[in-house]
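Apart from one protein chain that is not included, each protein chain of the complex appears where it belongs.
Moving on, here comes chain A:
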Amino acid sequence: MVANRERIFLMAATIGLFVTFELSNSIFCNTLTARKMLFMNETLARPAPEVRSAPTARPLTGNEAIARGVWEAGTKVAAAYPGTPSTEIMENLGTYPSEDMHAQWSTNEKTSLDVAIGASFAGVRAFSSMKHVGLNVAADALMSFSYIGVNGGLVIAVCDDPGIHSSQNEQDTRMFARFAQVPILEPSDGQEALEYTRQAFDLSEEFDTPVVVRATTRLSHTRSAVNVGERQVVEPRGFIEQPSKNVMIPAHARMQHPKVLDRERKLIEAMNTSPLNRIDPGDRSVGIITSGITYTYVKECLPNATVLKLGVSYPLPETLIRDFCASVGRVIVVEELEPFIEEALLVMGLEVEGKAFFPRLGEFSPEVLREGFAKAGLMDAPKKTEGFDFAPMIRPPVLCSGCPHTSCFMALRALDMRVAGDIGCYTLAVVEPLKSMDTCVSMGSSIANAVGMAKAGTETKPIVATIGDSTFLHSGIPPLIDAVYNQANITVFLLDNHITAMTGGQDHPGTGKTLRGDETARVDYVELVKALGVEFVSVVDSYDMAALQHQLREAMEFKGVSVVISNRPCVLDPVKIKGPTFVVDQDNCTACQSCMNLGCPALTWSDNWFEGRHKVAIDPNACIGCSLCAQLCTSDSIRPLDLQEAANV
């Protein structure tokens, strides 16, 4: 209890950052009831923060601020699997002193959460971060751990991706928090990202619950000035032997469930007066309820509105919300993605509006809000400005020059296979010119998808599952065992580029390096795959076009599970690869465009023509010398620049 009081005191100290707001008389409306007046006066005791950009403030992204908050909270163990937009949180934690904290990449999100849970059992503050779909993977652990509660405080940062910048869906993590009955905090800027993360640990220990801090892409990747604090000293508690709380057999779980409901009641009570939820006073004809980054858009569009900013969107502070709604004319909920708050308020019997004006999909922005507020009659419709009227050139993301995935998919297309794909850079092979991926569902799905296709018995093409090394270690091994066990006739194409490339080059158990760069054991894929019972395993150089096709053809003729491992490092990470540049002999090139089928960004059209088509040229700055285009050239016109020529370029 003493410890808890100390933490509450610390929370109060943090609140000290907020200054008292003086209410101007002019915003009072005479027609309001006395009750409303009283309520507004009371709630104004916890008003908007002042502009906080002291000269010592550091420019931090939302992710960097969350990491700072984790460190300042005295956390001892942190684990994550990379995933945009959450990746930089753990990358950043890896830069804090190793004496302060163990920080690690885990093989997947569930493992990372389980590592954090273990640390919490052992009595220290623990943390895990992931992207929204990562929580699907970790959900199993979260659901049970919600019943168990914490010993050392446990916080999970989950980064949603409204607008689907780099994901397979835009699910709303707030739904998960309600599902698991754990509190979810939604910071709206870098400063709050730091402060909320710190406070989340206090909440976790005070209410005996894991706590989720939710960011979105826009917050995670926005840099703003953040005032940082010192690292808090938290005494480790040690393991507490209490099986009825820590071991979830049915008898214990039945006893824990009512505690979860009781915890929820206490949290609702506490959130009614928590400074995490606050009111910006203003014009009271309309009250806006919002949370997270959307709050900043609301302030941008309606600087004079009365706003209830919910720092905690589950559980909702019922009394505070009821009083707020009673104190204003009309209530509009502005929330990105799902009508999470709106529906909860409707269930409370409150008359609120929201998704009637704002979309349920995509990322919000001040423009989206202005349109919504115009629909709601709160402002004039935004004027459509007369601008330039032309469609911009298409520039989709492409595989890098020399990417070892390129030849793999080129071979799959040439062999006309049915390809079950997976999550990684190589998913870009779904479009022209590689256009050789038929399905992509979620992390680690490809192999089991291929098993299902094979067992369906309708497929006339050979079936291949393509999966990257990091994804394979994340969740590809159990389905490979499944394929062997059930004697599926498929080929698994393991695209080993020795890194987690898609998220910017993170280490994993196949790289032999830890998050902090220390040497460690390295997975041997051939031995691993053999141990699972695979009889056909071969390793092939992805820069050898002929060998690739040969190996794949042999693998697909094999009856049963065959595994082909392509073996070339990513050209960007851990080191940027740059070999001798290739050049196109302009006199010889017949403009056949075979090399252009690679979609290599170093290949472009020259100003020379042959029979009405552009000859091809190579950008020496972009070319890394993989030689694939030279292997494809039908007229033998592509060769490496010799040293003499290279010196002259």
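Convention: a contact is a pair of C-beta atoms (placed from the backbone, for glycine too) under 8 Å apart; a residue touches a chain by one contact, two chains touch by 3 or more; residues count from 1.
Just so it is clear, contacts and distances are computed from a predicted model.
**Student:** Given that one chain of this complex has been left out, which of "Sulfatase-modifying factor enzyme-like domain-containing protein", "Transport permease protein", "Indolepyruvate ferredoxin oxidoreductase beta subunit" or "ABC transporter ATP-binding protein" is its protein name according to UniProt?
**Tutor:** "Indolepyruvate ferredoxin oxidoreductase beta subunit"
**Student:** Kindly state which of the options A:140, A:432 or A:557 is in contact with the chain not pictured.
**Tutor:** For the chain that is not drawn, the touching residue is A:432.
**Student:** Which listed residue (A:254, A:461, A:530 or A:613) would be found touching the missing chain in the intact complex?
**Tutor:** For the chain that is not drawn, the touching residue is A:613.
**Student:** Just to verify: which one of A:234, A:399 or A:494 makes contact with the chain not shown?
**Tutor:** The single option touching the absent chain is A:399.
**Student:** Using the document's contact rule, name the residues of chain A that touch the chain not shown here.
**Tutor:** Chain A touches the chain not shown through residues 51, 53, 57, 59, 84-85, 165-166, 189, 217-218, 221-225, 293, 296-297, 299-300, 303, 365-367, 370, 385-388, 390, 392-400, 413-414, 425, 428, 432-433, 502-504, 572, 590-594, 596-597, 599-601, 603-605, 607, 609, 611-614, 621, 634.
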